[in-house]
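Only one protein chain is missing from this complex, and each of the others stays in its spot.
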């Protein structure tokens, strides 16, 4: 292990720097990971551009990155299930307290949770990174590092589809075909959904969705009313969807989601938009269309590894660009421009393979 | 049985008449009921005043009333579980089709359901009324007719508390202390809720709530912001409620409900207000506060009868006024003015007891 | 339509006859179906051989068959969603009463349910058969009649996997690779199960399971103890299964199911064996391995049609033999000998295609 630890550090809006940080020392229940592949998320770019998301504000320099996989190179004294050499995927959220949320299995809701690259917690866009061993999951040989890194966005999809109660023969609408809408699509199909429609404003994004298995594409145009779009979806699917997974955060799309969903169905809100929105809540209420939020995920890594190991889902096409860690700024710029789907940073100078 | 069948018929907004209608003849799976006690609901008054609720419009004369109990006096050829003389409570919604909703136990969502006093279906504010035997439930001797009639509003409370997942030790906020908020209160306590706060604009309604078991009263004043009210509730309960049952339909109260509810909790929408509302949906989404509507109820009568028979809940104080059927107009006027809680019409000229 | 209605009628144990029965006349909510394909089930053979299953006894001649699809040729006056010419799959269980089970969506538990070929109710191994229109489901053009008939056994699999809570990434053990074990396998994979092991005594059955997608095969030998088998399963899967679906009914296999299942998991009992069994219930109790029965199914046809229409599951390989209706006895004999998986009777003399 060398001494330098090149890291992608955000100092203030627009000020992203490649810096050397000390190599961290793992605590008794931690492992030190040599990072291999880290995906760039919309939130990383948002912090870079705006310095904040909602009430989370970058007040001191913060390492970015939370979609990550690497190799364990050192383990703390209390760690039993991992050893140096293990290839691992990293779950970025680690609860700090055994509060009511953790005790009931909903640790993602714990208000004091540590989360990579959510200020003030550092992320893992570095050469070396230490993390709670309990939130590092061993990858089987058949799963690549990049697949391991993709478990993070995939987890949003798994968790969203769970909350949407997608199952065999489900009819599903997904609003938005960005990276998150696309992972929801992959997961919904893997859970047995038989009819999935997906919407977007941008034709290329819908094309990608088609390649990944979408059954119906809904190209949204400025001026389409939510009621009209809902009718179109019903026409495409032959019936109203039981579950709609909203992945844009845009008000009109949330309205469409509510109108489109069948009585007794579920709208899952993944997309994050404005604090206040105007929505047809009465239509949801009297048709008992439940509205459920998604805040990250919990208990998804083991499931995702099972999925990937058994080849039930192919996430590889999601990676459209790769850059060495040194070129992080160009990589961020690529994501900012909305080119491709997922941009990967390759942190190991000696192994830039997938 | 006499031949005349005095009935409370709504002809058009404001035009409520007492008329003689023919005594109906029960079909093979129906029973004829001599009505005893029928409560007046806010919706009855609304139809009377406005001739419509949402898309439901009174286009031809319609008998009002749907909170009812009476005595079976004739049974159809196929009826096995009832016989003349049986005292019954009437569930006003009867699915007409074995559609997906009925087959999955959510018959309240069946779009073609028959429902008393929802146009064009006649209600049961009459001397005699026929109904599907499967939706008439035998009352034990220990349960009065009026208690039987109150099962209808009580059912809204049972169903709302179920959807709110109220259980032992739950902390609950109820918005609105009208008849519906009050039945939610009674049911929440009977399900084991340990801390129940209830809000209203009107001090007398809160007084009534106190008498019925509310632990905390929140008097809402014009000008109070939803965030402030949410804070007050947290202060009263010592923590945020896991479940909030919104029984006003008012936009600001829905906002309060969302802000007030704990992470991972549930807001149940019982109150019906405007089609579009502006709400802090993002706050609900990122804290995974689920929003669930209530459309009437399903599978509540047997539970309610068990509750009443075992004296777990005392609904008798809800009845604050009684009128003979002949004085229906005064009775409606009393409800319209918001006097008391529940007004009962006594349909049997020979027995006006509770 | 011709006047004769050739039917497969069981008179007493061993006495199976091909007889002409009158063509039935559909009631107002019924349809008359010209039968096309009807699969033979183990229970049909059991009635033929023994004249009874448990307390159900053939006391008067009964038509066999309950895995069926055909073409509607006449509809009752009240039927709206079907018309002559529609190709339909038939759900054999039709609740007769709106009892608590039906009202709560568990109509399969209704004690008075009508069920094809469960004495005294006639089945549909005939040229013509009438059935409740609400329990006939229209098949899309892309789904064959035989696939339609296979929805019945497939429904057992869907319902069992639902009760087993199989979902994305699940690890599953299926005990027994008869027709029912195999449909459970197909459904578990379609629901996203990543690791499925299946056991049987017979090597050929396991071979078939392998072809249908089983990940691990467990050949059971007389003398293997349940504890040993449980250990082997853990070895194969790399961990204990979260769900075990028992499809043999054999005592030692139920024991294996309990020992094999992970803490907090589920054993689903599909196989029907002796009334009393000796099982390690304490091991299940202290590890909170829930034990859940399966009695047929409810609400599976629409899901199954979605699955088949979207090609998520391929059931065609299950059909290993076909006979014209006239050769019903040979067909039954084939099933009795355990040859192949599913034997189809072709009831339409003018169309013997799949």
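In this document, chain identifiers A, B and C correspond to the written order of the chains, with residue numbering beginning at 1 in each.
Going forward, a residue touches a chain if its C-beta (ideal position, glycine included) is under 8 Å from a C-beta of that chain, and two chains touch if they have at least 3 such contacts.
Computed from a predicted model, the values in this text were never measured in an experiment.
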{"item": "Residue among B:36, B:74, B:87 or B:195 that touches the chain left out of view", "value": "B:195"}
{"item": "Hidden partner chain, touching residue among C:279, C:308, C:331 or C:345", "value": "C:279"}
{"item": "Options C:62, C:269 or C:331, residue touching the unrepresented chain", "value": "C:269"}
{"item": "Residue ranges of chain C at the interface with the undisplayed chain", "value": "54, 101, 104, 106, 109, 111, 254, 263-264, 269, 272-295"}
{"item": "Residue ranges of chain B at the interface with the undisplayed chain", "value": "158, 161-162, 167-171, 187, 190-192, 194-195, 215, 302-307, 309-310, 312"}
{"item": "Residue ranges of chain A at the interface with the undisplayed chain", "value": "97-98, 100, 103-107, 134-135, 298-299, 302"}
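Methods note: only the chains that are shown with their structure count from here on.
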{"item": "Numbering shared by both copies at the chain B-chain A contact, with half separating same from different", "value": "same"}
{"item": "Separation of mean Cα positions, chain B and chain A [Å, integer]", "value": "43"}
{"item": "Residues of chain B touching at least two other chains", "value": "104, 106"}
